[in-house]
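Shown here: the complex without one of its protein chains, the others still in place.
Coming up: chain A.
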Amino acid sequence: MLQPVEKESAAVTNAELEQYDLSKFEHVPRKKLGRYVAAALIVAALLWLAIAFARGQIEWIYTAKYLFAPVILQGLLNTIALSVLAMLFGVTLGVSVAIMRFSSNPIINWSAMGYIWLFRGLPTLLQLLLWYNLALVFPTIWIPGVAEWRTVDVMTPFVAALLGLGINQGAYTSEVVRAGLLSVDHGQYEAASAIGMTRLRALRRIILPQAMRFIIPPIGNEFIGMVKWTSLASVIQYSELVYAAENIYYVNNRVIELLFVAAFWYLVIVSVLTVAQGRIERYYARGSSRGFQAAARR
């Protein structure tokens, strides 16, 4: 079969071959009209926005003045602290609940499902208010024979916000973690069993680290969401960014200027988180595809 074809190609004349020599032709690139139109439209829209804000009744000087005000910086710190701690609490809860859902013990399994049902079902703001007002139901909190506290002393705005946001987050995170665990090939679990690992150890050492690759992107997303949810804590008087901004504009009436101050800091936090997420994703991608190996070792 091959030989006749070779003979044919040998018979091709020089003139015919020249047709295939593309170096003589002028290369005309494809027209990218769409790009220019889109760019023009966006520049126009941005200009229009800039002019609108420049003419609008905003005293930018106030935004600049309060950007680094101690009250605002304290609010920023509180926002960061609450986000990080609530997220840590939520992820710990979420991982535990996800593992509980794989338990062969039906009671453990059902309590995990009940937790998810309850805390995913209630609005976050409502949960914050419930925790904050816990003293109305339980005036004191006690550990039998150890200690007893007044609930209002324990349930500070910070603690109420931490519990409300963390427990709510845990309900969502557990579903993300569960999906991640399910996405790991069952053969990995069998191989772990075969070298003598118990279920729990196999989950912790083998399955969970591999599931991280699927878990990190949505968790990163939810972390960014959490930063914004912390603004709800202003309702129960926790002095995070929005609360700090509000307290200033209640006095000087520069509402938009101070909201912009808060907006600026939120964007800063979210930008930092976005970069961090990329780094963490790269770490957990090790062993997943050949291209990543070189990057992970560097």
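Quick note on the criterion: a contact is a pair of C-beta atoms (placed from the backbone, for glycine too) under 8 Å apart; a residue touches a chain by one contact, two chains touch by 3 or more; residues count from 1.
Here is the rule we use: contacts and distances are computed from a predicted model.
> According to its UniProt entry, is the unseen chain "Amino acid ABC transporter ATP-binding protein", "Lactate utilization protein", "Cytochrome-c peroxidase" or "Glycolate oxidase"?
"Amino acid ABC transporter ATP-binding protein"
> Looking at A:K65, A:R120, A:R150 or A:R201, which makes contact with the chain not pictured?
A:R201
> What residues on chain A make contact with the chain left out of this view?
185, 187-188, 190-199, 201, 205-206, 209-210, 284, 286-290, 293
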